[in-house]
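Next up is a structure, given as structure tokens.
Only a single protein chain was left out; the remaining protein chains are all shown in position.
Note that the chains are named A, B, C and D in the order they appear, and that numbering of residues resets to 1 at the start of each chain.
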Amino acid sequence: MNRRLFKERTLLIALYSLTVFGCLVLAVILATVITRGGPALSGTFLFEEARNFGLEGGILYQIAGTLILMTGAALVCLPVALGSVLFQTEFLHSPPLKKIFRLLIYSLNAVPTIIFGLIGYLFFGVFLEAGVSWVTGVLILAVMILPTLHVSIHEAVESIPDHYREAGLALGLSPGQQMRAVVLPQSLHGIITGTLLGLARAAGETAAIMFTATAFSGVRLPQSWTEPVTTLQTHILVLAQEAANPIALTNAWGAGLVLLTLVFILITATLWIRSGLEMEAER
Amino acid sequence: MNTRSLFPERGPAFWGTGFTALIASGTIFILFVSLVIESVPVFKTQGVSFLWGTDWFAGEAYGALPMIFGSLMVTAIAVVLVFPFALGSAILTSEFLNGRLRLMVKAAMELLAGVPGIIYGLMGIALLTIWVRDVFGLIDGNTLFTAGLLLAVMVLPTVMTLSEDALRAVPGEFRDTALSLGLTRMEMVLKVVVPQALPGLAGAVFLGLGRAMGETIAVMLVIGGIDRIPQPWFNLFASGQSIPSKIGREAAEALGFDLQWSALIALGLVLFVMVMALSLAGNLLLRRAR
Amino acid sequence: MTAHAIQLERVRLSYSGKAVIETASCTVRKNAVTAVVGPSGSGKSTLLRTLCRMNDRIPGFQVEGQVQVLGRDIYDPGINVYDLRKRVGMVFQKPCVFPKSIVENVLFGLRFHATINGKNFSERAEQALRDVFLWDEVKDRLDDPAHTLSQGQQQRLAMARTLAVDPEILLMDEPTSALDPKSSRAIEDLILSLKDKHTIVLVTHNVDQAERVAEDLICVDDKTICHKPCHPLPGEGTC
Amino acid sequence: MTAHAIQLERVRLSYSGKAVIETASCTVRKNAVTAVVGPSGSGKSTLLRTLCRMNDRIPGFQVEGQVQVLGRDIYDPGINVYDLRKRVGMVFQKPCVFPKSIVENVLFGLRFHATINGKNFSERAEQALRDVFLWDEVKDRLDDPAHTLSQGQQQRLAMARTLAVDPEILLMDEPTSALDPKSSRAIEDLILSLKDKHTIVLVTHNVDQAERVAEDLICVDDKTICHKPCHPLPGEGTC
Partner (left out) sequence: PGGGFHVLAQDSAVIRVAGSTTVLPIVSRAAERFQADHPAIKITVNAGGSGVGVHGAGTRRLDIGLASREITPKENDRYASLHTTVIGRDAVACVVSSEIFRSGVHALSRKQIGDIYLGKITNWRQVGGPDRQIIVIDKETHRGTRHVFMRYLFGKSNARAPGARLVTGSNNEEQAKIAQSDAAIGLLSIAWINDDVVGIGIREGRRVIKPTLENVRSGRFPIARNLNLVTAGEPNDVVGRFVDYMLSPKGQELVQASGYIPIHSPQAVSKVAGSHSK
């Protein structure tokens, strides 16, 4: 009997250490990025243009570019994801069609991000001759986050209790009215959290937009459809690869710190919305 | 009966959402079709030897085997490394932690999941390669193992969160029954909960695998970048190459031209097929778990 | 013919081929209260839901025969099912209020149907709440969330929501089974007060209740439907 | 003192501060069958689970007062809870069999406790299955998956699994509520046959059943527990 208790305790300690180790990874990442990138941070760093190959100035337009691509991707993707989810749940009743549609979305989820870059360049850059532009980037990222948004919105819509739907139907609402009155309000949290997660994913992506949407220098805010932007992700990569000066590397870590902060804000918002709603559901 | 049961109501809402659904599926369709069409030339000139060739030199020969091997190897290493940590913390979180601590661990994992690949890449160059070299007494730290380790860290949160969901999906009655028979909590977890959740756990790992296989930037910076199968093949501490890393290194150069481009797209196709097979298996297992 | 609000002829209802009701026929009179009774699982809810095509969404559900409601075969392809559901309202066993304010709940269906202006909306809301004897209880807290109401109040709110759309036929599935006796009585009174203007069909497990409020009785059992004399003695009369 | 298998003194059970049972005391005799009755939601299951500390897992659950089982205060920090659960077995309302073979299910708990050899295991399994009158029904298919058994058989299998561990006290939560009358009777016979060797506490909604099998009656209602005389007339005796 004592042996069993001993075994129980040992295993529990092992589990704790495994978990603590996992969380330590997060701490190590945070600590590294903060200690290496922290010194770069200052008012000018956040609010000035990058100059002299990343040695001087800041990352204002990199931040702007990342935000443009993220919000653009979300704005393009959200209606498509939402619409196709609604079509799938409200109109698509035939089981084989449903299955095919779901398979398509799942397979999109399995596409490695670099492939989005390849095909995106081919399609927008070569086939449509749109070249390297922020619009291309927005479209590529929108396709890339489509499965993330689709899956979380789909889950939210599917989890609407049947009695809400039936209450709406029994009042004689048409499908369009039903969507507006019941489906959308009831799945709002899923729509928001899905979008935020998609945004976080878009913010972390480098490979797919490197040569399709961004330039390293000479760009500020795009004035036309065909101009590229510059982003934090690609700025970090180019500096890390090509800068001969250690100050530029510190600036790359600084940009990394800003990017990480941006992503963490999004994820924290997601967690917050979700936990708030869970509390409401428990009441 | 037939048409009515397919699409019974056709208002503006139907056409609106139908249009977006068409856009979504059309995009996906175009993606796959161009993937296939663009990779045709390399299969035409090299045949299936593209898959078996071990020599890749731009402009001369395109053999994908070292990259396929590297991808599989790195992914396998990542899974072996991630499994104990993901499972351990999932078990602890779902079975032993109370509400608040549990939320904290989950939040930490969600944050970890959001760390951009480029940051892992920076950490990989600055810390991990040196650390691996010194700990294992190697002459160089840019190895398949390093890439696998980095990937393990990257997919840990995904696998952990999904595993935790799978464990929590096991009904409480099973736990009650096991406990009422006098089992200790650990015995209950290992003998009842984990076996019950096994399909779900496997599904979590498979989905994590898919993520790992597709990672580009971080792997590219630590794997060594050499298109060669190590000698002997199970030598983890040799440099190698993974498919996304290869694409990431050569895509810009090949951009839209020549056989090299076609070969890279074909690599992408191979990668997609591999990831798709894995995630289909994973989804199948997850669904059976529910 | 049109003296009947509802007329079923040789109707068969089935889920994935398994019949719940086989070749049954019956009628429901206009502006009367008809109670549907029968053992659990006999198909009372299924029957009721069939009358406003709420079962359309359930895969595998099938209707054969003629279901005439308000003079038209409602399973005719040409029928406008949303209009039908507006004219045939249904209140479910478990009250379902939306996470909105009380008054928004009442106006929930109305907003999509009516073309009246803002002022009329609040009048209509008041009228509907008065109809279900809820006005006095909630008039000071119309903007409170609806889920702060008691179960019985929520049930009446759901009725008010349906009544606001002004349906000709009102279907109620065990409207009082979740309620205490006092609230039940309130709802029974309500039903009696409504029958001048509406045709009411209600499912109930409570034979006493059926006796109190209903003029006609429909008994569902053993896959058939039959009329029974009004006010039968409890336990009497096999179908 | 030790004549009682279970003794509760001024016990208060609460979930997150909300009391289910307030300051209640009662005793359970050794080697007797005690039935626990009371309305739904009154805390019968909670009480039963408290007796083998099955509620430990539930966050917010709290026990105050003294719960003595087999002569020891089981909420004493020094107690070995796994040993306690071995001596106080519990069978749940919904039979829960593990996705293993029938014989492995019977031996499931035993394997962790006993230090006997392989041959003895199969003997113990047979004995436990005989005890619950299941042996003849399953002896030819011991290696079939357990979930191929009927509900009643699964319920008895769950009992066999608990009996195999040979607990001194057997707690059963509505063991027959999911069963047809015939199976119910089989289980009642089983309970009667077990009472020589075990102390049995069972929750039941069925007053007739309580009358048939129980010697003592404990009534849980309105946050209190009280003894009632054995074999009361149905409906009689308010707590």
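Assume a residue touches a chain if its C-beta (ideal position, glycine included) is under 8 Å from a C-beta of that chain, and two chains touch if they have at least 3 such contacts.
Computed from a prediction, not measured in an experiment: that's the story for all the values here.
Engineer: Looking at the full complex, which residue from B:236, B:254, B:269 or B:285 touches the chain that isn't shown here?
Structural biologist: That would be B:254, which touches the missing chain.
Engineer: Determine which one of B:15, B:29, B:57 or B:136 touches the chain that has been left out.
Structural biologist: B:57
Engineer: From the listed residues B:18, B:63 or B:141, report the one that touches the chain absent from this view.
Structural biologist: B:141
Engineer: Which one touches the absent chain: A:39, A:79, A:131 or A:185?
Structural biologist: Checking the options A:39, A:79, A:131 or A:185, the one contacting the hidden chain is A:131.
Engineer: Per the definition of touch given earlier, which of B:221, B:243 or B:269 contacts the omitted chain?
Structural biologist: B:221
Engineer: Since one chain has been left out of the picture, which residues of subunit A touch it in the full complex?
Structural biologist: Missing-chain contacts on subunit A: residues 51-53, 125, 128-132, 210-211, 214-219, 225-228, 238, 240-244.
Engineer: What is the set of subunit B residues that contact the non-displayed chain in the whole complex?
Structural biologist: With respect to the unshown chain, the touching residues of subunit B are 57-60, 125, 129-130, 133, 139-142, 221, 224-227, 239, 241, 249-250, 252-257.
The rule we apply is simple: only the chains that are shown with their structure count from here on.
Engineer: If you tally the C-beta contacts for A-B and for A-C, which one comes out higher?
Structural biologist: Ranking A-B and A-C by C-beta contacts puts A-B first.
Engineer: If you average the CA atoms of subunit A and of subunit C, how many Å lie between those two points?
Structural biologist: Taking the average C-alpha coordinate of subunit A and of subunit C, the gap between them is 47 Å.
Engineer: From the C-alpha centre of subunit C to that of subunit D, how far is it in Å?
Structural biologist: Here subunit C and subunit D have centroids separated by 44 Å.
Engineer: Which residues belonging to subunit B are in contact with no fewer than two other chains?
Structural biologist: 8-9, 184, 187
Engineer: Residues of subunit D that contact two or more other chains, please.
Structural biologist: Counting only residues that touch two or more other chains, subunit D contributes 82-83, 112.
Engineer: Touching residues of subunit D toward subunit B in the complex: what are they?
Structural biologist: So the residues of subunit D in touch with subunit B come to 52, 54, 57, 59, 82-83, 85-86, 89-92, 94, 96, 98-99, 108-109, 112-113, 158, 161-162, 165.
Engineer: In the complex formed with subunit A, which residues of subunit B make contact?
Structural biologist: That would be residues 5-9, 11-14, 16-21, 23-25, 27-32, 34-35, 38, 84-86, 88-89, 91-93, 96, 103, 105, 107-123, 125-127, 153, 156, 160, 184-187, 210, 213-217, 243-244, 247-248, 251-252, 255-256, 264-265, 268, 271-272, 275-276, 278-280, 283 of subunit B.
Engineer: Flag every residue of subunit A that touches subunit C in the complex, lowest number first.
Structural biologist: Spelled out, the residues of subunit A in touch with subunit C are 93, 95, 161, 163-174, 177, 181-182, 185.
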